[in-house]
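The complex is shown incomplete by one protein chain, all other protein chains being positioned as in the whole.
Naming follows writing order (A and B), and every chain is counted from residue 1.
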Amino acid sequence: MSNILEINHLTMKFGGLIAIDDVSFSVKKNSITSLIGPNGAGKTTVFNCITGFYKPTVGEILLNSKKQFNLERMNDFTIPQKAKVARTFQNIRLFPQMTVLENLIVAQHNKLMKASMYTLKGLVNAKSFLNAENEAKELAKYWLDKIKLTDRADIEAGNLPYGQQRKVEICRSMCTDPILLCLDEPAAGLNATESLELNSLLEFIKNEHKISILLIEHDMSVVMGISDKVVVLDYGKKIAEGMPSEVKGNPEVIKAYLGEE
Amino acid sequence: MSSKKNFSLIIKDLIFTGLIATVLLIPIVGFRTEISTVDSTGLTFNYNFIIAFFVVAFVVGVRFLFHIYWFSKIQKKPQENSEKNKKKFLKKLNFYLGAAAAVIAFTLPFMPFANRYIVDVATLVLTYVMLGWGLNIVVGLAGLLDLGYVAFFAVGAYSYALLATTFDLSFWICLPLAGILAAFTGILLGFPVLRLRGDYLAIVTLGFGEIIRLILLNWYEFTGGPDGISRIPRPSFFGFPFARKSEDTTFHELFGLEYSTMHRIIFLYYLILILALITNFFTMKIRNLPVGRAWEALREDETACRAIGINPTNTKLTAFAIGAMFGGFAGSFFATRQGFVSPESFTFIESAIILAIVVLGGMGSQIGVVIASILLIGSTELFRELEQFRMLAFGLAMIIIMIVKPRGLLANREPSILLNKKNE
Partner (left out) sequence: MEYFLQQLINSLTLGSIYGLIAIGYTMVYGIIGMINFAHGDVFMIGSFVSLIAMVLLGVGTGAFLPLALLIVLLAAILVTSVYGWTLERVAYRPLRGSFRLAALITALGASIFLQNFVQVSQGAKIKPIQPIIQGGFTFFENGSMVVSFSYLQIFIIIITVILLSIFSYIISKTPLGRSQRACEQDLTMSKLLGINVDRTISITFIIGASLASVAGMMFVLYYGVIDFFIGFLTGIKAFTAAVLGGIGSIPGAVIGGLLIGLIETFWSAYFTIEYKDVAVFGILVIVLIFRPYGILGKPEVEKV
């Protein structure tokens, strides 16, 4: 039970196109695993299968926490709710007209809905609900402190610069209280300093919160710097798996990235 | 040099505009077809070329003004910080307008100029305000474009009419029942369709609205068909009827007043005012609760909502049902005020008017709905002879507002929760 996520024989077809072809790998508890590969290798499709946005054609996706979940059978919105898997998106998907704080509070929706007794307690300003709301605010503040955006909490998320939006999106996922965090190209569009900050944020999440991370990334400084394990996809197939240093020298991987010859 | 070039470009553009306007307007406006008075079978023309010409000239003139505006806008430099100031200004404006509206609304019936007609018009305006606020939950907060909102108004009105006439229940029992029935209809209709994408949802709700109207029109045994339901009991003042004479104690006897028909009119006015205010306060409150925030999040990005564990269908359903419930309340008020309901009060155009009120006022803006209702409903009631131009202006205003200010006239979103209170 040391694996938090096990993917077995995952296959996804769109019509005649095979986007993922019999891919199996696992994510160890409390580790950072990177999924890399050239464009169109099927990385995001794997993510979409894990988080329930796509239903895989064949295969099983097991999540081991206190009990075992078959993610491939679950709805997209029950996965973060029950199985505690959170994700971010390749092209940032914050709620742009809502403030940064609101973004982080909305992420605690299910918890707050229960606390407000499905709005009834909220309507009468019940003490227990107000306490829960304050706690939610504290959690949001904790993460905002972490990314040094506390003083920008009340501005619209859409008005933040790109790099900060990326971080807010990661914090929003963290506010859903996940045990597995799936990040789709978190370093895309970040400059060198921001990349470094991202690295330390991810390390912090892993070490202090004991959360496992699965990430898709092109930025090798991020991948090689923090990954415990790297899985390489090409044309929907897994071509290599191992420690960053092992993968780096793998001829198959070099071929996939640089082409034949 | 460049201004000369600009000038000739503008002239060319104006000529082009004139040509297009001529093609558009001369046939439809210039040749008005009338049924021939000679043999009463064929059609003849009434030639309106002069009017058509003036309309063409008007269009060209507007286009010219547009050019001037554009030119002056380029000259001006964009101001720093204007966005923030604008927000502050809007916030202040919303506040003062709201306060003024509240004061006027409460004192109106006792103003010296307030005759029966004015109170009646104000009651009608308030009915639309309430409907606008109800629809604002669905469209403004949850971002679900509902083109069949009048269906819930109809369900409320008919529920009230049927309950009151067949079971002889009092207004205060029928009102919540009508609201619950409307909410239930909302859930029933919403459940299968709320996972549809925005524009499909709009068309389906339009379809539902029309289906409900056609059923009301054709199910003779139940709804009375096109004749509708009449002799709906009027509301009483908590059991004390508004009548000159009655077996029970009447309202004027209770308060020792001289009998006047105005009493009921004023009572109805305050009734809708309070119903509308309940809608308003409920909306303002629920916006700051988790469910309200989830509605807004859904409006912004449904995919992201699913990724953070929000059940989109259920959340949309609550918005739909609550919106429907307020529509139902307004419907039962409508039924008791008119004393009569028939399907022709619930056509698609009513849905369009309510939507226009929400859109023009500013989606999500509560005071915007009030102002839009006064402009759209009040003004046309006062200028009856311009009735046919009203909808023309409506349509045009919807287009212009969407282009110039897609979020509506007074749209200004207040955060539902703040971290740094001092930041304002």
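Descriptive notes on the structure:
Rule of thumb we're sticking to: a contact is a pair of C-beta atoms (placed from the backbone, for glycine too) under 8 Å apart; a residue touches a chain by one contact, two chains touch by 3 or more.
Computed from a prediction, not measured in an experiment: that's the story for all the values here.
When the missing chain is restored to the complex, the residue among B:Asn6, B:Asn85, B:Ser246 or B:Thr303 that touches it is B:Thr303. Among B:Ala105, B:Val129, B:Leu206 or B:Ala294, the one in contact with the hidden chain is B:Leu206.
For chain B, the list of residues touching the undisplayed chain reads 20, 23-24, 27-29, 31-35, 41-45, 48, 143, 145, 147, 192-193, 196, 198-200, 202-204, 206-208, 210-211, 214-215, 217-218, 303, 348-349, 352, 355-356, 359, 388-389, 391-392, 394-399, 402-403, 406.
One rule holds for everything that comes next: only the chains that are shown with their structure count from here on.
In the complex of the two chains, the chain A residues touching chain B come out as 51, 53, 76-81, 86-89, 93-99, 101-102, 105-107, 109-110, 112-113, 116, 118-119, 122-123, 133, 137, 140-141, 144, 150-151, 153-154, 172-173, 175-176. Against chain A, in their complex, chain B makes its touches with residues 285-286, 289-291, 293-294, 296-297, 300-301, 303-312, 413, 415-420, 423.
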